[in-house]
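Only a single protein chain was left out; the remaining protein chains are all shown in position.
Should a chain be cited, it is by its letter among A and B, assigned in written order, with residues numbered from 1 in that chain.
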Amino acid sequence: MFSSFLLHTWIAATLLAIAAGSLGYFVVLRRSAFAAHALPLAAFPGGALASLLGFAPLWGLGGFAIIGVLFLRIFSLLGRRDVAMGLLLSSFLALGGLFLSLGREYAARVYGLLFGEVLGISSASLLPLALLVSVVLLLLLWQFPILLLESTQPELANAHAISSARIEWFFLLLLALVSAAAVPVVGTLLVFTLLVSPAAAAQRLSRRPYHAWALAILFAELLSWSSIALSYWSNWPLSFFVGVQGALLFLFSRIFARS
Amino acid sequence: MPAFSVSTDPVLEVSNLGVRLGGRQVLQDISFTLKKGSVSALIGENGAGKTTLLRSILGIQTWQKGSIRVLGKTARGQLSQIGYVPQKIAFDPYLPLRTRDLVALGQTGRHWWQRSDTAAVAEALAAVQAESFAEQRVGMLSGGQQQRAVIAHALARRPRLLLLDEPLANLDFASASRLVELLGVLARKQGISVLVTAHDMNPLLPILDHLVYLVGGRAAAGNVAEVVRSDVLNRLYGYPVEVLQHRGRLLVLPENPQQGLEIPCHVHEHLDQHD
Partner (left out) sequence: MTDPLHLASFLHNSAVQTALWIGALAAILNGSIGIFTVLRQHSFAGHALGDGSSAGGAVAIFLGSAALWGFLGMAWLAALAMGALGLRRARERDLATGVVLGATLGISALFLYLDVSSTQASGATVEVMFGSIFALDPQLLWPTILLVGVAIALIVLLYRPLLLIAANPDLGRAAGLPVRRLELLYLLLLGTAAALSALSIGVILATALLLGPAASALRLARRPWQSFLYAQGIALTAVLGGIYLAFMSYYWSDGASWPVSFFVVLLILLLYLASAALASRRRTKR
């Protein structure tokens, strides 16, 4: 279970959970689960294009996730934000579907991109992943108090000359980076569970910001480690365990916090 | 029962009403009656139980003790006799309803696929002087216009009782006094009994017949002179209060801020969480 080819997966998942848990804390505070679901899907065509043209998927994923942020901001100006989100994920998935249909091995690639390929992590992809995660973490720690204030008390933040629009850009760009990093491991569809469930459970259990933030990272680690282990033993897909255990974690935290 | 005796019946009769919400006694022992064509106010601070009382009269809120009778019958099933204007109205600009359409939706007692009664709609629009914006989308109107549209919506079913939840909040002085005038006309000319909730009774004083003063879920009821007196309010608040009168306006203050309450009352209002 810790053999070398799976070792990459363990390292990748551990790094990823740190980023997902800490950013997830703000996803839950800002009630942005839909954005956390839509942006990984926006990265999807990047992965498809990378497999079509044969370059490293991380660049494609990151690039398209950032294009997705631009799309979201522009369409939010044109009308409803939630409609913009829905149109974003549909249109980018359709684009991804187009790229995949132009290449070969259509069906297998689709499953891998949507639901992740645990064994698809190569040693070469670990370094960029580690860099990406540390960039996200540094940016997040740098802006932590401001982000916290704007997410909980937007009026008060505006009074301190913090622009809500700029914070939203910053947050969405971080989300795009985490999405790009996470897609190869858990797949586009279940990245947001890793972001939302641990942080939601943590915020149920603790009201102190840094405490809840650390708890969110811990839960994200537990969720991804146990999912890898269960996936290894059962031979069932990793994203199944992420999705279902994430829901259970959320339910348990609700029950526990109530009693 | 002979027809003439019906008109002498009170339009609304609340007796010994008690409501518990989530383990908290929100209303306790509330009793009052409203006569035909009268204007009454439900005065109290945030959290005093005003909205709960209105929702109980509508039959949206269940209560544990006492009774509510509308036109002599139990309140449930009397909805077609009651018009309701909720607080904080802000329609979505995307909502594909013109003012006229919203008003037509206020009619009850017919099947939803039947054509609306255009005469009743026109009458309701005229009553609130909304003809000028009848063809515009409700979500595009100003706050005051949206409120008049909802009053017309409530009038379209030709109610005997009109309930308004905090209609004067968020209105400027001019719109507020126009609304108060409108409510007076509805009561006097059309014989509708009007019940309004408010923080401040003063804007309503010119048209007010009756007052229900709510403090912490308990109430004192009667006309203004009977209720807004220091001895009555002392009992209600549980600490000494003073009623100041200045050029026809009334102000209720704690009697001696140094001894009784340390917080002056205007600060107190800000500290109260909005529910």
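In this section, a contact is a pair of C-beta atoms (placed from the backbone, for glycine too) under 8 Å apart; a residue touches a chain by one contact, two chains touch by 3 or more.
Worth saying up front: this structure is predicted, and the values here are computed from it rather than measured.
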Item checked: Among A:Ala43, A:Leu72, A:Val196 or A:Ile217, the residue in touch with the chain that has been omitted -> A:Val196
Next item on the list: For the chain that's not shown, point to the residue among A:Leu23, A:Ala50, A:Ile66 or A:Leu95 touching it.
Entry: A:Leu95
Item checked: Residue numbers in chain A that touch the chain omitted from display -> 28, 31-34, 36-37, 41, 78-80, 82-83, 85-87, 89-91, 93-95, 97-98, 101-102, 106-107, 110-111, 114-115, 187, 189-190, 192-193, 196-197, 200, 236-237, 239-244, 246-247, 250-251
Checklist line | chain B, residues in touch with the chain not shown (by the definition above) | finding: 58, 60, 79-80, 82-84, 86, 89, 91-92, 94-98, 101-102, 105-106, 108, 112-113, 138, 150, 153-154, 157
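Simple rule for what comes next: only the chains that are shown with their structure count from here on.
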Next item on the list: Starting from the mean Cα coordinates of chain A and chain B, work out the distance between those two points in Å.
Entry: 49
